[in-house]
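Complex shown without one protein chain; remaining protein chains in place.
Each chain gets a letter, A and B, in the order it is written, and its residues are counted from 1.
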Amino acid sequence: MAGMEMRALRKSYGGLEVLHDIDLTIDDGEFVVLVGPSGCGKSTLLRMIAGLEPITGGEFRIGGRRMNEVPPRDRDIAMVFQSYALYPHMSVGRNMGFSMEIRRRPAAERAGPVAAAARTLGLDRLLERFPKALSGGQRQRVAMGRAIVRDPQAFLFDEPLSNLDAALRVEMRLEIARLHQRLGTTTVYVTHDQVEAMTLADRIVVMNGGVIQQVGNPLELYDRPANRFVAQFIGSPTMNLLDLVADADGLRLGNGVRLLGPAPAAQLGIRPEHLAVVAPADGEITAQALVIERLGSDTNVFTEAEGIGPLLARVHGNVDLRPGDRLGLRLIRERIHLFDAAGRRLPPMH
Amino acid sequence: MSATQEERAPGMPRARLARAWLRYAVEPYLYLSPALLLICFVMLIPLAIGISYAFQSINLLRPFDAGFIGLENFEALAGDGRFWTALTNTFWWTFGSVTLQFLLGLGLALLLSTRFHGKRLVQALVFLPWAVPTFLTALTWSWLFNPVIGPLPHWAAAVGLLSEPYNILANPDTALWGPVLANVWYGVPFFAITLLAALQSIPSELYEAAEIDGASPWQCFTKITLPFLGPMIAITVMLRAIWIANFADLIFVMTGGGPANSTQILATYVFTTAFRKLDFGYASAIAVALLGVLMVYAVILLVVREKLVRV
Partner (left out) sequence: MAALRRTPPALVAGKYAAIAAYVAFALFPLYWLLKIALTPDTLIFSDGTALWPSELTLDNFRTVIFQSDFMAYFRNSVTVSLSTAAATTLIAAAAGYAFSRFTFRGKRWVVALMLLTQMFPLLMIIAPIYKLVAAIGLLNSLTSLIVVYTAFNIPFATFLMQSFFDGIPRDLEEAAMIDGCTRLQALRVVILPLTLPGLGATLGFVFTAAWSELLFALMLINSNDAMTFPVGLLTFVSKFSVDWGQMMAAGVLALVPSCLFFLFIQRYLVQGLTSGAVKG
């Protein structure tokens, strides 16, 4: 096992630079999730870590050793692909033991680790089968088994759950978390799903446009997003953004409500769960309910707020509202985020 | 950060750059080189030489007459009645073959895209002619047209197509039909297979949606199938026409260009001039003319396609 270091890592195709000066240190045994919208460069970064994409500039180290020119086979890493990439002409057992077979380890020596991994993943009875006879979840397990047998310095996962249905995704997510707890292997995990990121990660790296937006543990990202992009990307449903107007007396919302805060703030962010639904007369904001989504545990109230525009509030439990009803909304003060015109986070209000 | 980058740049990356360059610029050419070498030496260089032959006198029967003669071959070509006949025949041969192959191929593809009993067997059987070597196709059909041994003249006479059972390949007025028919037999599977593949690429939801919207089968064909297949049909027909214009085997074996040049197309004229008369200069001049005709055709097609795409 080993940590990783990236110093000013860059990647360009022809003249087009897709990753700009990536600096990131991953500690030994840490579970790091790279997350961001599609095309943000997270998969490219993972492939550079794996050695599948040449590094254009900067330096990359695993366990202190420079890796830029080292081919994938010598980096001592294992990777789980989105497509699983199981060898269709080999049985499950041979798939899992392939890395040892390639290193010319005798069959007797291979059997032990393969059997152990198969037991961990519940694949004992499938070792003789071929990948095409497996379900999606089973294929996923074989892909993970192959990585485990390899016993590498680091695991790399490239959107491993995106081909599974919702129920299976939750199950496999747990499985991956348990695996990491048990083995403690350094793991880099790429996903575009922020729920996976929040649930699995020790630390999350949010990327956009080839640039790291913020690095931090899940709650840091939720409580103190570094900028508007991170604020909107982390958290579901998405954070509400309200335009602020600055005048001689300070800041006010579109409907005239005054706020205390630093002058340069251009926008206010408030998560749907931090908007309190109250009687129309008690609210800072008056709004009309448009659509009510009842999820059982929570209720999403989509509203049109006077002088502000669409706002979404999330209420714990049920709420007695119908489309067309008028309601009041209050901002929970300590949960307000302020952003300047460029989208950077400003210090909170006092 | 970018400063450290710059400082390192001169020393370190040279070896790495060289390796990356080797991997990304040279390695693919390593795999391609046998193919490229063969194509260059067997096709492209001979092509250049062949074009140069058109401006020379090269006749193996008159080896001492060799040398550059400028445009003399082409002047002779302009005054050669057989050349102009061959040009006309090339048009009819190509047009007739492509039209019939396409129509019959489309019909077959439409049939094969429906469901019926024994479809796999039928498919294997109707595609079989494609596998028959061309020289054998030619021989088989010339035997079928021969009244001594084949049934076709007798049947044609029985239904009144022919006044008496004679060999249509021996009659200048009808001879071209022989190779065309053989070509249709040989080429229908090609069109059927390509069109069938295209038909199967049309999503079936489209037909279901159209059916729910109340479209008749004929409307489905004209409003969905044809627009979908249009581009693919155009490209296949274009390329196939060029291939058929160059396709000399059938005619050469069945009629040798005769009787009285009535089936001579440019491609067979090139071959017989080179093979029988060993007049390589003149043969190359005809070939260059054929190439010219095909290029004009290709340009016209590109213009037409441009127009079609714009509409």
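Operating definition for what follows: a residue touches a chain if its C-beta (ideal position, glycine included) is under 8 Å from a C-beta of that chain, and two chains touch if they have at least 3 such contacts.
The model shown is predicted, which means the values in this text are computed figures rather than measured ones.
Q: Using the touch definition given at the top, which of the shown chains does the missing chain touch?
A: Looking at the complete complex, the unshown chain comes into contact with A, B.
Q: Quick one: say which of B:Thr194, B:Thr225 or B:Thr255 touches the chain that got left out.
A: Only one listed residue reaches the unshown chain, and that is B:Thr194.
Q: Of B:Ala170, B:Ile242 or B:Leu301, which one is in contact with the hidden chain?
A: Answering carefully, the residue with contact to the hidden chain is B:Ile242.
Q: Tell me which residue among B:Ala76, B:Val122, B:Ala170 or B:Ile224 touches the hidden chain in the full complex.
A: B:Val122
Q: Which of these, A:Ser99, A:Gln138 or A:Asn240, touches the one chain of the complex that we don't see?
A: Touching the chain that is not displayed is residue A:Ser99.
Q: Applying the definition given at the start, please give the residues of chain B touching the unseen chain.
A: Output for chain B: 24-25, 27-29, 31-32, 34-36, 38-39, 41-47, 49-51, 53, 58, 107-108, 111, 114, 116, 122, 124-137, 139-141, 143-144, 148-151, 154-155, 185, 187-190, 193-194, 196-197, 208, 211, 235-236, 239-240, 242-243, 245-249, 252-253, 267, 270-271, 274-275, 280, 283-284, 287-288, 290-291, 294, 298.
Q: Determine and list the chain A residues touching the chain excluded from the picture.
A: The list for chain A reads 50-52, 71-73, 75, 77-79, 81-83, 85, 87-89, 98-99, 102-103, 146, 150.
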